[in-house]
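What you see is the complex with one protein chain gone and the rest in place.
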Amino acid sequence: MVLAFMFLRRLFSVFPVWLGVSVLSFGLLRLIPGDTATMMLGTRYTEERAERLRERMGLDQPLPVQYVRWLGRVVRGDLGESAYTGRPVRDELLERLPVTLQLAGGALITALLIAIPLGVLGAAQRGKAGDYAAQVVGISGLSIPNFWLGTLLILGFSLGPGGLPSGGYISPSVSLAQNLRHMLLPTVALSLAVAAVLLRMCRSAMLEILDQDFMELARAKGVSRTRLLWVHGLKNAWLPVMTVLGIQAGYLLGGSVVIESVFRLPGIGSLALSAIQSRDYVLLQGVILFVATAFLLINLTVDLLYAWIDPRMRAS
Amino acid sequence: MKNTWQAFRMHRMGMVGAVLLALLLGSALFAPLLSPRDPLAMQTDALLTAPGSDALLGTDALGRDVLSRILHGSRLALHVGLVSVGFALTAGCLLGVTAGYAGGKTDYVISRFLDILFSVPDVMLALAIMAVLGQKTTNVMLAIGIVYTPIFARVARGEVLRVKRALFVEAARSMGVRTLPLIVRHILPAAVPALIVQTTLSFAFAVLAESALSFLGLGVEPDTPSWGMMLRDGKDWLDEAWWISVFPGMAITLTVLSFNLVGDALRDALDPRLRGGAA
Partner (left out) sequence: MCTEDNQNSEPTLLQLEGVTKFYGAVRAADAVSFSLRRGGMTALVGESGSGKSTLARLILRLEEPDAGRILFEGTDFTALTGSALRGARKDVQMIFQDPHASLNPRMKVKAILEEPLKAQGVARKERMQQVRRIMERTRIPEEFLNRYAHELSGGQRQRIGVARALVLEPKLVIADEPTAALDVSIQAKILDLLREMRRELDFTLLFISHDLAVVYNLCDHVIVMRSGRVVEEGPRDRLFNDPREDYTRELLAAAPG
């Protein structure tokens, strides 16, 4: 009941932000000087098509009217047609979504697998070798640009002895093994920066928890140190780590632009890039609106999960 | 101030960062003197030379000296960082202080506006802005500045909210101190430590963002010696000339690392409250 109320309230506060994002995406196309219809048609321009488009989109109407009509189409899932290929933007997005989802999802899991053990280790060995290692990974992960890391990985593992593919994509429906071989390097390259942020968060949260009284109490009761760290400590450290997950999702979506470019993966990020290169602003508008909507929804979910877990965590 | 400096000096990693930063500043200032060659000069007889006595860090596919380009690239990185972070700091403080101080509807409108900017991932937002403005160094600065404005605004707003109700602020109000002097004399100084930390860390972001945009071909003009642009040039020659890609990347990493180290140390030294906080 309380959760349902929270959900509605959060949804209510997200909605104006989403509207703002839609205005931003809509405005993007109008900020570029030149005739909108010409721009939207790109290479497919004919006088006849332009006339039909102006008619359909109401381009002779005032901007607010155009916006409302555009929004009406967006809400029904119609994001317009690519100026370059003439295909619906929605289809372009859906076609490329699985690649980016696999990349970002894989990177998130990899990041957690690196961050949590190292973060706990760092806190447990405060000031000793393990902590030092964790801090080095943390600070270098924040400092190495992901596209350079990708380049280094190609140098080391595709041109070097590893023999992994240096780019390209193979759908898992064709060959799962090939798919994984192709995704391994980009996933690692994208994950390191996220791992660094999560690791630092996890380490400091663990340090704070280790200082607290109930840990002393548990130790006095004879709970083993390992159990103490990994069960009691981590259970509590997980919450602050979760708070940054939503923001990291945004980093993953943005970072995928760069990584998909390095490894020539046909995902949403490279779609955005090719949209800019071919001046396909309808497509770019669609990508931005889509990514921002996804980001808002992810953050909404994280917030709700947090609210759902938090009271139980405190009670235990 | 004295204590801050002492605390900073005790911070080993922070001092490492400070030394790296000093080296970076030195190479940016003295790039023309330190560079063995003109960073733009193409030597047609020395294409893709491996690192060695002829060219310390090798040459690229057009025969340009990699070391000279890296040294000159530090100027660009710092220049872009300075202008874009300066823009973000100024715009962010204006928005954040206004929102925090005014409260109510003003706060709501500004905060939602910042949320909108926040809800587009940073690289994506910068790309979109560059798509509208066009590929140009000044536009890169503006795009990065806009992208990082909301962070400064949030920091400034939070700090204003923290001290707005402080008794000494109320005391000043009760004396009839006008709004602007009240903010400048009483509220902003309290926000300075957090803003210094954010500024340092934002330099790291800005250097990363500029190189990423240039790497994607949406940053600085094609021939400009920029680290990101060098990596872009190098990626087609990976199997023949690793040095074109490896050395500029190192320069980016060391630069970003130095700002991150100094930022972390400042956070620890200036304000215990901020310790281990936001990433």
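We just call them A and B in the order they show up, numbering each chain from 1.
Keep this in mind: contacts are C-beta pairs under 8 Å (C-beta built on N, C-alpha and C of every residue); 3 or more make two chains touch, one makes a residue touch a chain.
Note that the coordinates shown come from a computational prediction; the quantities given were computed from them, not determined experimentally.
Engineer: Thinking of the complex as a whole, which visible chains are touched by the chain that is not shown?
Structural biologist: Output: missing chain touches B.
Engineer: Please identify which residue in B:A190, B:L238 or B:L254 touches the non-displayed chain.
Structural biologist: Missing-chain contact among the listed residues: B:A190.
Engineer: May I ask you to list the residues on chain B that touch the chain which is not drawn?
Structural biologist: 166-168, 170-178, 181, 185-186, 189-190
Definition applied: only the chains that are shown with their structure count from here on.
Engineer: Can you work out the whole-Å distance between the CA centroids of chain A and chain B?
Structural biologist: Centres of chain A and chain B (C-alpha means) sit 22 Å apart.
Engineer: If you look only at chain B, which of its residues touch chain A in the complex?
Structural biologist: 13, 112-113, 115-116, 119-124, 127-128, 130-132, 204, 208, 211-212, 215-218, 231, 234-235, 238-239, 242, 245-246, 249, 252-254, 256-257, 260-261, 264, 275-276, 279
Engineer: For the complex, give me every residue of chain A touching chain B.
Structural biologist: It comes out as residues 16-18, 20-21, 24, 28, 31-32, 135, 139-140, 142-145, 147-148, 151-152, 154-155, 159, 166, 197, 200-201, 203-204, 207-208, 244, 247, 250-251, 253-255, 257-258, 261-262, 272-273, 276-277, 281, 284, 287-288, 291-292, 295-296, 299.
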